[in-house]
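Let me give you the structure first, and then I'll get to my questions.
For this view, one protein chain was removed and the others were kept in their places.
Moving on, here comes chain A:
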């Protein structure tokens, strides 16, 4: 798929600051041809010095800025950050927050940072033409994954921007005739915030409640549609609890009432099969960094038949059909396209594997401890997202003990605040259970060893906390906690 091109690089020794490094060409031919890749690399590179090294992540900024940012101290014994010391990098089980870039995606992107750095909108020279070709093939790759036409894909800076263009752009365009928006209580923050902004402008918004398993009630949806409803927005796979909404049924209802359907498919892309025609989707937000692509790129799918119009949120030179002006970032688009193509090829393989890993995780935890509740529907869920609540355990202390595993409680957007997640509140989960919820994200690169270790760490921490908890003692003796009259002092 990506051909290796011979690169002739002549770096004269006197201009080369790393004069002890050999000619690049030798290195590349040696590594390609050598039978012993490892020894050739070892021979060519010197090992970095041992001992303590302070790594400033923002080494190009001024000294003042660097002083304000806490440097990450790494030494040969481990990593210390924010007062916590661990002996290596934690296991990454937070795939819903972001995912690592797949090496094949990085390989596709690098040429566009190194030599093919043209602006795709330059029409007069080779740099522009080759960038434009790359952008168009990226567009086709993204469109193929959702069964759309490349003409219907607009590149944006991420799913948040696409959500903003969809909600505010559609309603502003049709503001004379349509004044009502329907969305759910478990949507992503950016959709809810855009709807609140619309409310302040004078539109009506209905926030549909969800069932305790996280799915939208189709009857309530049907009842809340009015003649002046301009948009229905339901996210396909929830980022916190992982439930998959019944998009085909919702699409049928929207078609019946002729209301455009917008869905935030950032978590669903490349993980479950998406077909915009069978689901009757008019607008869809896509994100690059959730499918092992680069951060900073997303896309908006806009249906052409029947055409949906939006008012642009970014004015400028008219790029991307006038809907999103601004230079299209070629390397990010190429990376996004490569990630989508990979996702199409690997979807079945990854899905099978992730389902097995999820079962391993859940069974491993349930074997050792009780009082574990899965938040959200167990059948209609994406396997890579497992949101568990542990009874009689305090959430903050559980997370403090799980520093060797990178997991999240609540979504990354809301984990800064102390409130329990609004999604769990919408599900009707008790506040104490909502506080102890942990979200495990399993992805393409997760291994069995990591799952087993995560199970071990979680079980240890939960048992330790429960041992210290007087509430748990009372429960074991058979006292019903809810019937206790706590005395006032």
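The working rule: a contact is a pair of C-beta atoms (placed from the backbone, for glycine too) under 8 Å apart; a residue touches a chain by one contact, two chains touch by 3 or more; residues count from 1.
In this text, contacts and distances are computed from a predicted model.
As stated in its UniProt record, the chain not included in the shown complex is "LYR family of Fe/S cluster biogenesis protein", which appears among "Cns1/TTC4 wheel domain-containing protein", "[histone H3]-lysine(27) N-trimethyltransferase", "LYR family of Fe/S cluster biogenesis protein" or "BHLH domain-containing protein". The residue from A:89, A:151, A:255 or A:304 that touches the chain not shown here is A:89.
When the missing chain is restored to the complex, the residue among A:104, A:121 or A:360 that touches it is A:104. By the touch rule set out above, chain A reaches the unshown chain at residues 1-4, 27, 31-32, 36-38, 41-42, 45, 47-48, 50, 53, 55, 74-76, 78-79, 86-92, 100, 103-104, 106-107, 110, 349, 404, 444-447, 449-450, 453.
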